[in-house]
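For this depiction, one protein chain was excluded, whereas all remaining protein chains were kept in their positions.
Right after this comes subunit A.
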Amino acid sequence: MNKKVLLIEDEPNIIEAVSFILSRDGWDVKTHSNGHDAVDAVRNRHPDLIILDVMLPGKSGFEILKEIRSDQQFALTPVLMLTARGQVKDREMAEKAGASRYMTKPFSNAEVLDAVRSMVAQ
């Protein structure tokens, strides 16, 4: 069975592009585009990997990540965080909140693929 990835991102065209490359790479891609009920989406979908944008409408990615991590079921699920800010402070916040990996926009498709492949293989 294909590995399941949940992409939580609010930009429709980024969703479309990332979904496309991941599907072509053999992933089962689910998407979700707001912050409010992102955690519910995680509980419903049970993904093998989560790609989480930091700037989401409703709730910040850091908060969502904290909630995900506090749920024992998802304490170890790999989470790749996406942000538009490359500041050291953001990176530290992401690590503290429990991100497995951190990627700054604009990223290349190859970077995304490399990241998700290595994260689920680990």
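Definition applied: a contact is a pair of C-beta atoms (placed from the backbone, for glycine too) under 8 Å apart; a residue touches a chain by one contact, two chains touch by 3 or more; residues count from 1.
Criterion: contacts and distances are computed from a predicted model.
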Hey, which one's the missing chain according to UniProt: "RNA polymerase sigma factor", "Phosphate transport system permease protein", "Helix-turn-helix domain-containing protein" or "Phosphoribosylformylglycinamidine synthase subunit PurS"? "Helix-turn-helix domain-containing protein"
Sole touch to the unshown chain from A:E11, A:E63 or A:D90: residue A:E11
Touch rule applied to subunit A and the missing chain gives residues 11, 13-14, 16-18, 20-21, 24, 55, 84, 105-109, 112
